[in-house]
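So the structure is just underneath, and the comments pick up after that.
The complex appears here without one of its protein chains, the remainder shown in place.
Up next, chain A:
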Amino acid sequence: DIDNVGRKYHLKLVLEDIVEKDNIVNCTAEILYHLDNTNAAPDVHFEIEGELKNTEEQDNIFYNRIKSLKKELAAQNIPDSHGNMPPEMEPIRLLAQAAAGYVVWQNSTENTRYELAQIKHVRQLKRSDDYLEFDYMVLLHEFVSQEIIPWQMTVLWHPQHGVKVTQNSRQPKHAEH
């Protein structure tokens, strides 16, 4: 506890690659949850032991594939009710995971745990520059309250410039559902 500031956690953790289970990386982190202004995201500082996997080749393959599509990409329910999705949607899902990570960070408190539950729909937005842009509507699962929260995210991505969430907003839920 830090008086008048908040609460700091020192963490030692292991990062596991969800694509390649054997790929694990040790990590240490410091998280500060602010006392006042619960709208502020927690401060995060971290150090990774070693390097993260180089995904340049897969990134470029995905990038070129999307760039060469005749029509802008659009899809729904990734994965579907049975946990299935066409293999070509996997990078779209991973991109959503990365973008959702940012949204989750921005909305985390000591009493929340968010996971990306599903992509309800995603559509690619046309761009004149080199970036790929996707408008996602996802469902976040918040563990403590057990709520499923619809969330909109606009995501920019480029193989050399990484992921950026340019816009995101919590969406209203429907009463009976």
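Note that a contact is a pair of C-beta atoms (placed from the backbone, for glycine too) under 8 Å apart; a residue touches a chain by one contact, two chains touch by 3 or more; residues count from 1.
Assume contacts and distances are computed from a predicted model.
For the chain that is left out, the UniProt protein name among "CBPA2 Carboxypeptidase", "RNA polymerase II subunit A C-terminal domain phosphatase SSU72", "Radial spoke head 14 -like protein" or "6-phosphofructo-2-kinase/fructose-2,6-bisphosphatase 2" is "CBPA2 Carboxypeptidase".
When the whole complex is considered, the residue among A:Asn23, A:Asn60, A:Gln76 or A:Asn111 that touches the unshown chain is A:Asn111. Only one of A:Ser81, A:Ser128 or A:Gln160 touches the chain withheld from this view, namely A:Ser81. Among A:Ile24, A:Ala74 or A:Ile148, only A:Ile148 touches the chain left out of the display.
Counting the whole complex, the residues of chain A in touch with the unshown chain are 7, 18, 33, 79-84, 110-111, 115-118, 139, 141, 143-148, 175-177.
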